[in-house]
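As you look at this complex, bear in mind that one protein chain is not there, while each of the others sits in place.
Up next, chain A:
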């Protein structure tokens, strides 16, 4: 039976979602944080998209957000010239790190001891989270605002991207090791530790480079300008989204476009695979996050596979989500059919 992808829409943000990040796999599952221009980053359960909490405190648009590996800490970068570190279990603000300009990117080391930040002041900063009052170490060299900065090679090196360059720095010596220039603005960067792969997007290109040498490995062209791409943990697929509101899925080895999905009502700003590769999340200008299955039809999270032997009555239950349907539309559908198959929601509560 052919199955059609049902994306799960996570609502709650009131402005465009500009960044998202997954944690590692923890004993409590994995988690997702979303950065939004409404200044209120949200933590969600990674496999269901259920909202857990909102980090309140920033006074401007949040441009970057990240979780540490075990999802006990979160960090956010905002237009209020600060980066903040949060307790991701209680939602409390732990630290505010003042900068001289808009902060765009934050990244924890594997041991959560250091935080890397970067932003419009063109400086990379490394904060020791065990000594928050100490001055951060600064790395200068970028000639335009830093869009993304990531630890790599087991936190011994740093990758950073500004408008037209990607640079590799050595952590210990704080010096530049290598840099690559691009003709077009680099829109996103993702680092895959296993295999030391760097995923870059610029224009309509999705490019893969070695994270160690910055040498190009391969690249694909998409039908539209791409804002973000993510490589599956097992490197079988990659997903990308951009200005045409669609999500594209490619076979990483052959470069063949496997699928494209409509659903978002605005350009897609960020896409990321979950740490187990079973789903990917996309954040859009339309203010929503959507979760998409890697293997369509598989039972996972909130998606429930229905076998052909099961009653057709099972399929008629009111919980079916239709792709490209907003939550409002879904409620309209269930109320229109409220006579026979669908039970109407009772208004009176005990």
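One rule holds for everything that comes next: a residue touches a chain if its C-beta (ideal position, glycine included) is under 8 Å from a C-beta of that chain, and two chains touch if they have at least 3 such contacts; residues count from 1.
One rule holds in what follows: contacts and distances are computed from a predicted model.
Asker: The complex lacks one chain in this depiction; which UniProt name from "Anaphase-promoting complex subunit 8", "Rhotekin a", "histidine--tRNA ligase" or "Gem-associated protein 7" does that chain carry?
Answerer: Protein name of the absent chain (UniProt record): "Gem-associated protein 7".
Asker: Could you tell which one of A:16, A:49 or A:119 touches the chain left off the display?
Answerer: In the full complex, the listed residue that touches the missing chain is A:49.
Asker: Touching the missing chain, which residues of chain A?
Answerer: Interface with the chain not displayed, on the chain A side: 1-6, 8-12, 28-29, 42-45, 48-56, 72, 89-91, 291, 293, 296-297, 302-306, 314-315, 317, 319-323, 327, 330, 346-350.
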